[in-house]
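One structure follows; several queries about it will come next.
The complex is shown incomplete by one protein chain, all other protein chains being positioned as in the whole.
Right after this comes chain A.
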Amino acid sequence: MNNDNPILVSDVMDREVIFISPGTTLQELLKKFRGFHTFPVVPVVNKEGIMIGTISFRGLIEIFQTKGTSLIKGVPFLEKEEVDIFNLDIDEDAGVLFIAQDIMDAKFLHLDEDMPLEKAYTTMKINSVDRLPVTDKEGRLTGIIGVFDILLAIFEKKGLIK
């Protein structure tokens, strides 16, 4: 890629982002994303437009496990166990009792909008993710970008897409 005039994340990102507020219930969240083929990484944005967390598929499953399980995952010697999604202990009321703030990961990955595309791609690769939200310097959610968006931008630059 030409480093003299690098393509920035803001040039490529999708500005139409579906996000939710911290008070969104689990039921509302699932209804909103029912039409998707896979559960996306969902940004959680407060009233001021600041991104305060993300909800992932893993977070969605973790709420039906013992609360302490998420605290213990960094501890050594634990025998890793796949979660049995067919056998989750789900209460019927969970849909209205859990809100986005309970489910979200407050320590989340995101990209800066003025970051060069090459750096954004490396960040995604070494963190094993294929889609990340984008924020401005103040932490306001401005877009979302995926590995495929980056690939399309490269194809476009090389003249493959007119």
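Quick note on the criterion: a contact is a pair of C-beta atoms (placed from the backbone, for glycine too) under 8 Å apart; a residue touches a chain by one contact, two chains touch by 3 or more; residues count from 1.
Going forward, contacts and distances are computed from a predicted model.
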item	value
From "Cation/H+ exchanger transmembrane domain-containing protein", "Cell division ATP-binding protein FtsE", "Molybdopterin oxidoreductase" or "Amino acid/amide ABC transporter membrane protein 1, HAAT family", the hidden chain's UniProt protein name	"Cation/H+ exchanger transmembrane domain-containing protein"
Options A:Ile18, A:Ile85, A:Leu109 or A:Ile161, residue touching the unrepresented chain	A:Leu109
Touch residues of chain A, complete complex, unshown partner	66-69, 71-72, 74-81, 89, 106-107, 109, 119, 122-123, 125-128
